[in-house]
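Taken from a larger complex, these chains appear in their original positions, while the remainder are omitted.
In order of appearance the chains are A and B, and numbering begins at 1 in each one.
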Amino acid sequence: MSDPPVLLVLDLAGTFAFALNGALTAVRTAHLDIVGVITLGMITAVGGGIIRDVLLGALPPATFVDWRYLAVAAGGGLIAFLFSRGLDRFTRLIDLLDAAGLSLFAVTGAGKALELGVGPAQAIILGAVTGVGGGTVRDVLIQRVPSVLSSGLYAIPALVGAALVVAAESGGISTLLGVPVALGAAVVCFLIRMVGLHFEIDAPKPPGIEHEGSGASGNDGG
Amino acid sequence: MSDPPVLLVLDLAGTFAFALNGALTAVRTAHLDIVGVITLGMITAVGGGIIRDVLLGALPPATFVDWRYLAVAAGGGLIAFLFSRGLDRFTRLIDLLDAAGLSLFAVTGAGKALELGVGPAQAIILGAVTGVGGGTVRDVLIQRVPSVLSSGLYAIPALVGAALVVAAESGGISTLLGVPVALGAAVVCFLIRMVGLHFEIDAPKPPGIEHEGSGASGNDGG
């Protein structure tokens, strides 16, 4: 599913957006040096795919072996390191790219999981893990409760996008229309994410727990 | 070793207890949404087995591939999300189930490690990792120093239970009496854990470091 050039280009664009966004979050949150900023950008970008491949037993992980992913991720981290102040003006663009990355990672992640023969529930989980795993590892390293667990609509669009891929596959649609189905699922994920960002929608909280006025936009990477 | 139905049922019961307990700990400690609570319940329940299988190279991990574990874990997390307040009355029952889960995971984890041919020291470590790994990952995600590292008797009963399995195996007892030996080792682990909980026993602290009056019961999941 990741073979067609159009998906590869989109996947690399998502990798770049994740690295940029992840490194910017790291710069703003913790006092890191150049090694730390670039490392966290790269982890945000390729961490989700690595966790997916570890759980699939598809080692060494594809995004680690393919130098293009590493180079694009390192480039995004370096740009964030050099221009962290100037990039504040592009918050909206970076949010857009990040939502695109989330969507593509969820869809290609679920597709790869299906190819390797796991069940539908596992494929949906692995799609979401591909999308949110890198940002989660980054948040752990800079001592934040991962925002994906606490605020905003981030995991849910990824789960929906991955579920659409799995549904299309089990309905036999994907073999005929692989790339269009993948792009359609990614667009749905992207739209849910952008609507959630715009209206600052949060996923439900446990009943009876008072809600903090977090209002966090959650726009901080994979 | 995990084939006999009685062990499978017990393993699933432990999975449920870990998910319930792990998700409740997450609800009480951090401000999470429904995705966060269920995710942390599932990680608590199947995380230890996943780390064990990664270290054994037995990929994809068994508890991840088997939908029954995922379903039971997700169910435990969902129940904790919905009824987190009401479940406060059942603290003692949940402690019991959690100790049972710890015991079963340590014993089946050590057994699986032996089956896959690692040495006795590694099998004991992997038994304990199966029991405590999931709760450790959960604690890292919600920004707590893992309680297994700092208070209560939690890792030690798991190590003892795993060591009994390894000793029985090297003594040739397990081939004759697989399930009884496993259950016996689990009962020993369970009793040490419950005695430690009841009397609030802590493992030794480094000499010369003043001891905090922590007195934490440590009853917070795998």
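Basically, contacts are C-beta pairs under 8 Å (C-beta built on N, C-alpha and C of every residue); 3 or more make two chains touch, one makes a residue touch a chain.
Here the structure is a predicted model, which means the values were calculated and not measured.
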item	value
Identical protein chains in the complete assembly, only 2 of which are shown	3
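Convention: only the chains that are shown with their structure count from here on.
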item	value
Copies chain A and chain B - rotation angle from C-alpha fit, nearest 5 degrees	120
Approximate Å spacing (C-alpha centroids) for the pair chain A, chain B	30
Residues of chain A that touch chain B when the two form their complex	54-57, 59, 118-119, 121-122, 125, 136, 140, 143-146, 148-151, 155-156, 202-209, 212, 214
List of chain B residues in touch with chain A within their complex	27, 30-37, 39-40, 50, 54, 59-61, 64-65, 67, 70-71, 81-82, 84-85, 140-143
